[in-house]
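Written out below as structure tokens is the structure these notes cover.
Missing here: one protein chain of the complex. Every other protein chain is in place.
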């Protein structure tokens, strides 16, 4: 199986980080993985996005042009990437910030009020983890333990963050299950 | 006819200048001409030489490697270039400074006491013109009027120099005639 | 009566203008512009003395002072 | 008795040494070395006081001062 | 086996250099390679090395010249415009035969251009952007792991041949993250008897120099260099090939583009087009051999580059007229999708291979 | 008809530039082109022009960028190492599409090398020593008269195509004297509506720029450049051929080397060897057409260069494997004699063309 | 339309800046544009944008513009001015651009007394490339290439360009200003105006160094950044006029 995922949002919404976590988790599951940001003039203040591939096969082009899943943290991202998603793919929408849904009927769409959930959890910064939880639940790209392990590795110096992030992932996942 | 001439001596002996005069004279006679110096690290203080070609045909390589005539103003120049002269060629030796003559029997050799003649003429600087006179007399590359005309053009601002130079050329030529 | 006029879409919410107003009437509004910034605004036009300090402090030339 | 010793083949006849000798005994010889320069020489070893000024003035390290 | 870690290409170069024993880095920031400069700023003090941000790329390459001449392993890095500024210095390093590693993480040009990935410095890297007859060894990785391996290899090759080695990547390779492993190296620092690091008891001074005023000597030096380059061509040419044996069409691509080409090739194979891939891993020396070989069996070649067509000239030279060589390139930081390359494959097969 | 005067190649470039209306010169001394810099120092004030000795080659090329951007005719000159330093600037000039003339009077390399004539900057000049996909128009005169004519032409081509034009010579050409004639030119200074010389009533500012941050735009710009280059290839390729029609062996040489080759050829002809010569006058665009043509009739080609083999690659690309292409080169400032080339002719005919 | 006490200068195009919130580049742009307006020279002004955050200055100034290679704006400006001597030429350069890679070019433009005006924006960092050390970064300043704080022993002391260039005879006018408060802004504008006037009057090289903030890469809010500039930068980089032709008031 090959998951090709685009994660996009405003700079500061943490899409680069969840992309890296997902990649790391894939690596921990002994899958082939790659992460690549789109960098550029829009870096400053504008939108940011990254491509993540998690696969059982060696990875060819790391830049995802036909994603199997899209995480859209804000409206411009949804506008830009929605048309590229493969039929049968998954779109995770941060419904806290994006009012519209998706017109296409050939994709699975999940609306996750990520900022609201994060606020509930008491830390507005974990909105990205909420959508990550939703994403892995919706796609099965990796399992949540791997993400937690990845988080523990990447933030080895900040073990206190672990718990809230785990909970954010769970809460995100719960939107898919129900 | 093609004359391919190397003129060589210490820096300061004026070989570059007589090379240019000869070239200019050839041009005035509507011949094809080229002049090229050997420049380089030895420029400073060391020896200097130039290649002159005067021809009825378009000129190929401007750097002379098998001269039809050689002007050697000092011993190192004679040592270096003597072997390259074509059989049947001409070698003009400044015998004021070079004691030896040429061992080869397949070339025409003229020994001209250029510095002494120049001293006699009252201007030590015209030794180069003396050998130039000898050279054109020995080779017929150009005639002396052309050289005088060339001199007049190149030193248009110094008309007073014309006479002594003409005389130096004559004196040089006289060594060939007798 | 002088008053500051804000080109809100150009505002980046940097707050530099708020610090220089001698009348303390330049404040950050509690709304977002389309770029995602909370723009500056004037809390009380009437108090404005037209000193233009707010306008001069603004790096994005957001503010005009009208007579 | 000090005296200047010239490595004549290295001399370029620049005359810098001649200008500094307090005894005026460093002079240019009237002959050529193999490089075509007229070399400096000492006109009167006996007068040398071994000050080494000539040697120090020489850009080509031509001169040694022997004791 | 060492643990795998997830690393950005740019940072992986830095860590690999450290693994290779490089303890001197001189550089100047420029997108998209700045992470490497920054990584060295952080890591070098930790390993007792020297990080110095030079005042310019020109200064940086000349610092490399100085450091390399004393015998230490040294690296610099930049991106396209900065590499252009280094050309005089690179020619000096090649002329003086100093070992060093130069990284170019290319962006779109010409001029200030843009900051997105490009491969338009191929000519500059492989044919000599500086003056005179010299060659850089040019390595072209296509994954973060290969970045690591080739960086280490670069230092070894540089020392072995006393020659600058350029690691040529593009912005995408520099920015992407993949898992990597740092295998313990058996790099034995070579003894550099020629190094000018202070005589320290040596009886003859060592001199680092590229000047030879006598043309005879300079020609001798050039002959020596050409012999060295011939040896490098003989010994160090590397490439990877995939599905070439039965291929009608052989793609040629390096670096990030080779991965796109591979994806496109796989799609094509899945639709029964007989497509293969030759991926030069050394751009200089360019792997001419496989082209000579497959020119007998394949019907056509298709070079894919992020340029207006540079490597394709070396492909043409290698194929030497035996088969048609087509070209597909994007420029300015545009990266073709596997699908776009796939379409080129189909098109080329129709036009050229379909006869 | 103008009177003939005897002039050094370097000085002839300067006078020709003035005839072409060039009134701005920015340069930095370097052997063997310094006479040109000095000539401009003397002449520019006499004709109301600007001579400025820049602090470096890097500064000089950027001054050229500034001057050219205002629409004036402008020139700079240097020799090999100095030209390497200009590579970033040249890439900017090409990217911003500014017309200017750059003179490279080549010497032996690499590195500091020597000061005797060389032709080892061919790759740098023709393939782009700077970063990105761009091309200089490269003119290669072989006599002082042609230096004059091509210098004037260089300014016209630069203006016509808004492109840097490089005049590529070697130390021998720069140093030699030959008679020259300065024919009155009919150069009409073109109107440069794009020039940024102060708005002076214009309503829109003009901008001189090579930055295009959006990859789509940068790609468009590159496509535009490539179309321009294609037009130049179509319209401006120039060469001279001698005795090619019946030749068994065709020599290929440019600049000073072409004259040596011509002498060698004449010697060979006089001994009934059927030898011809193709002399590229534009190195980029390279004259591929005559090679395609004579590959049908000649048995072999022999490229002669003052390098370890650079132009020969373009010859091989043009011949495209149809016939063998041999190479004879000298480096380091060594100049082959006509006799040495003659021997190569005989040898090549025996080995390759004799069957 | 209402009459205006303050509005956008004509020499600034009506487009949004791409600068980060609170970045002083925008203020400096406006001041330069106001000076061009007031001197009424827009029609013959040619600006040279640098490589740095202000790389797009050519999209903002409403006059003819050049984009120069990194550090080379003074050379480009020289080429322009020597070709069009009746124009008013200014360069706009950052501290990386002017003090690091472009050091030789600015020294020589000043030494030649090139009749150009340089606006030198010193924000003690490389803004555009994301926050690396500049030659002007302060001792102990943490940047991405001085992660342990700038260390004088390995990276040297920050360069005071104004003081250095003031030693050159060809430099006619050199001043350092800041735009961190209204009073300094007024002085900054006066200095910029003087610098342009000096060029217009045919004197030599003029430069105004403007201390500036980079909230993004300093990792501060715009207001914190302005305070840091006041507390840390000004003490090391004293404001004032370092050189002026005779007859030009301090």
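Each chain gets a letter, A, B, C, D, E, F and G, in the order it is written, and its residues are counted from 1.
Definition applied: contacts are C-beta pairs under 8 Å (C-beta built on N, C-alpha and C of every residue); 3 or more make two chains touch, one makes a residue touch a chain.
The model shown is predicted, which means the values in this text are computed figures rather than measured ones.
Summary of contacts with the chain left out: across G:5, G:39, G:142 or G:164, the touching residue is G:164.
Listed for subunit F, the residues touching the missing chain in the whole complex are 28-31, 34, 37-38, 41-42, 45, 50-53, 55-57, 81, 111-112.
Annotation for subunit G: contacts to the undisplayed chain at residues 100-104, 107-108, 111-114, 135, 152-157, 159-160, 163-164, 167-170. Mapped onto subunit D, contacts with the missing chain fall at residues 2, 9-10, 12-16, 19-20, 37, 50, 52-53, 55-61, 63-67.
In the analysis below, only the chains that are shown with their structure count from here on.
Following the contact convention of this document, no chain is adjacent to both subunit B and subunit D. Between the CA-based centres of subunit C and subunit E the separation comes to 53 Å, rounded to the whole angstrom.
In whole angstrom, the spacing between the mean C-alpha positions of subunit C and subunit D is 84. Counting partner chains per residue, subunit G has residues 20-21, 55, 67, 69 touching two or more of them. Touching of two or more other chains is recorded for no residue of subunit C.
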